[in-house]
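Okay, structure first, notes after.
Excluded from the complex is one protein chain; the other protein chains are retained at their positions.
The letters A and B name the chains in turn, as written, and every chain counts its residues from 1.
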Amino acid sequence: MSPTVREIIARLGKFTLIRAVLLFLAIIVAVYLTVIIANLGGQLDEIRKSQIRYEIGQRAFGNPAFRDMAPEAVAEMLNELAETEFHRLGMDRPFFPMRSFEYLWRALSLELGRAERLSSDAGSRQVRNILMERLPVTLALFGTSNLVLFFLALFAALFLSRRYGGFLDKLTIALAPSSAAPGWFYGLFLILIFGAVLRILPWGGLVDAPIPDTRLTYALSVLKHMVLPVVAIVLGALFAEIYSWRTFFLIYSSEDYVELARAKGLSSRGIDMRYVLRPVLPPILTSFLLVLITMWMGQIVLETVFHWPGLGSVFYEATQANDTPVILGVIVIYGYLLAATVFVLDFIYAIVDPRVRVGGGAVRQ
Amino acid sequence: MQNWLVRLKGLRRYPTLVAGLLFITFFIGLSIYAVTAIPYDEAIRLWRGGPGVWEDTPRNAGPVWFDFFTEGRTPRTIVIRSGDTGTITEEAVGDGMKLAEIVLPFQYDYDGFPAELRLYSEAQYQGSREPATVSWQTPDGRTIILQEDRKLKTVDTYYISQDQELRMQLSGMAPQKGLFVSPDDTENLLKGDYQLVLTTQVPETAELEAKLVVYGQLYGLAGTDHRGRDLMIALLWGAPIGLMFGVLAAVGAEISTFVLAAIGTWLGGKVDRLFQWLTQVNLVIPLLPLLILVGHFYSRSIWTMLGMVIALNIFSATYLTFRAMFLQAKEAPYIEAAQAYGVGNFRMIFRYLMPRIAPTLLPQFVLIIPLFVFLEATLAVLGLGDPTLPTWGKVIYDAVDEGALYNGHYYWLVEPAVLLMLMGVGFALIGYSLDRVFNPRLRTL
Partner (left out) sequence: MMRKLNQKPKPIADATAAGPEKASGPLLKVEDVVLYFTATQGVVRAVEGVSFELAHGQSLAIVGESGCGKTSLARAILRLLPRNVATYEGRIFLNGTDIMKFSDERFRRDVRWVKISMVSQAAMNSLNPVIKLGQQVAEPLLLDNRTDKKEAFERARQVFRIVGIPLAFLDRYAFELSGGMRQRAIIAMALIANPILVILDEPTSALDVLTQANIMNALKKIKQELRLNFIFITHDIATSSELADEVICMYAGQLVEHSTADRFYRDPLHPYAQKLMASVPTLRVYKKPEFITGQPPSLLNPPEGCRFADRCTKRFERCREEPPLFVHGDGTVKCWLYERG
């Protein structure tokens, strides 16, 4: 490796490391805040206590010595055992600061014990398993729709920037406010039109029932069910993004260095790629980041509306069923997901914009 | 400032701005109307319900203008009260008792069958109840006994249309149909004068009242929901609530971010980096889930939600946009000059930097309002809205929860959705037009 490549990797590595650490700190703050809010009324403690009681009860049940005792005596003894356990675990100590950190640690590592009412499809009651089961489902939908959104908006914006003032341009400007409504909103109407009235696409869910047997038919069924949610998600942000990015393209195409590139004899394609697209990517990425963050929020309602069995809908189910451990678990995972999104985009940003790499420090525009 | 005024005049050229302003003016007008025509307490009373509040309105009825699309007259609700169009005749029968007969007549000439039939009665007296007889008289002179020995409670509701025995009596037809046809021609509705007669023996001092409600299929300008609530209440009141929430949240969030961006950018160095990191933290904190957590555990009051939304948006993402603008403004020569003649930090931030950039705050602020309006609706749709307030989101929640799409009550979902959409779009239109005027970057185009 030539020294410059080694240099680049070193700088990039240092940059990435710093960003990762800062983001992790951010996650810690976010989760800590959640823990504090969740335990303002002592709910977390209650959950923990009931879990401990459950465990003690299970152990007692298996112990033959207890079978002969009278029920009241058993209950009293279980209570005593529970109290001892509480004391041993330090649950009678004040919440701040030590126990809160304990909860923080458990939350961060997703050790949230058993769900109160929900369970995973595989039958597990462990919160972590429930969440892990749902995670890929959410990622599949989220990933697909946002990739579609990104590339569709990017090329549409580039296309439009060359037709400034034309009819399509004006149409886009008129349609831009449509993104005031979030994806789930469009989802409701899409279900109404395509599901209820026209009956050509499914109302929701992940696959047809009964579940298709071959891999191929299963995949096709999932794809069929993904059509409406993806369209809903994309509609909820598309036109505003196209408008905003086309504006970026216009601004960046009128830069002096673009004009000089033309004078140098570069073809339009060459100019587009190297002189417009690359410099304009940083603000586009920043803008896209904000869209992604908003999307994550909307995911909850969207999945519920479409009965898409991902993290969003399990969150909703947990609120309906009053299942606190699951609620907490989803919030923590969301924190991680959001941080991961920020991180990935920051990384791409660093690759694309040398000012960040070399100059040091984020120069977000 | 002069510059901006000149620009504002040029705004008349933007049709989108005018359209947006029209929408928002409509909603402001709607809000004013809502607050004056149905005062807050009245709205809450009508929405929350309680004894007797929802009795007179049909459930899941469409709006009256549906009639425009159907042939014939779709049935409306008819209410006959004993003290009103109905009559009471009393006759003493000795032993301190009297025989009371309540006749509730009405004319039915609609082209469809009623949705429901209910008889409400109030019998105020002590002591044991004598059985009452409820009978039905049709225009063609038949009398059908609905119930022969009904024990009337003090406050009694007789769900005529759900009476299974009556149904069997009517050869399996639902009462709201069976009572309105002639046995020889069970397909066609018999129009004309009907009567419901309630006879019972009560102590002389007793007060007796009865009300027959023949529920129609259409009601009001917006229809009703599954509880019989007039949707207009929610549609009207949704406007001021949505506006209030959206505007207050936007103000709280944007102004705090703006001020912090000014301070951070001006002071630079560690403060700037700290603020930028705090913005990242804010990005990572999932807003909606936390709101749901709070709503779930503590309070769903709209003020709590509003407070949390503002608190979690102090370092909102627009921080970076403002920061970029302040960075540029910081380089201006007049700032350097001001520093040279000794202007302190505080003054510099508040009197020099902020007023200069303040106009660009406007489009950001307007564009973010729909976000918060929809956030409030989202909370409601998830069932975490303020339980006392009639909002658009709540209506959507009820509609989805009660399967409006499955049952064909499309209006229930479409009406609040359209209003939400229009409000959001209205603000967005204004915001985009303002952006074209005030955004410094766009001026070079």
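Things worth noting here:
Note that in this section a contact is a pair of C-beta atoms (placed from the backbone, for glycine too) under 8 Å apart; a residue touches a chain by one contact, two chains touch by 3 or more.
Just so it is clear, the model here is predicted, and its values are computed rather than measured.
In the full assembly, the chain not pictured is in contact with A, by the touch criterion defined above. Shown as candidates are A:74, A:108, A:140 or A:266; the residue that touches the absent chain is A:266. Among A:14, A:59 or A:355, only A:355 touches the chain left out of the display.
Of the candidate positions A:275, A:296 or A:334, contact with the hidden chain is made by A:275. Counting over the whole complex, chain A has residues 4, 164, 255-257, 259-267, 270, 274-275, 278-279, 352-355, 358-359 touching the chain that is not drawn.
What we mean here is this: only the chains that are shown with their structure count from here on.
Per-chain Cα centroids separate chain A from chain B by 31 Å. Interface residues of chain A facing chain B in the complex, by the touch rule stated above, are 22-23, 25-27, 29-30, 33-34, 37-38, 40-41, 43, 164, 173-174, 176-182, 184-185, 188-189, 191-192, 195-196, 240, 243, 247, 250-251, 254, 286, 290, 293-294, 296-298, 300-301, 304-305, 315-316, 319-320, 322, 324, 327-328, 330-331, 334-335, 338-339, 342, 362, 364-365.
Within the complex formed with chain A, the chain B residues making contact are 16, 20, 276-277, 280-281, 283-290, 292-294, 296-298, 317, 320, 324, 370-371, 374, 378, 381-384, 396, 400, 405-406, 410, 413-414, 417, 420-421, 424-425, 427-429, 431-432, 441-442, 444-445.
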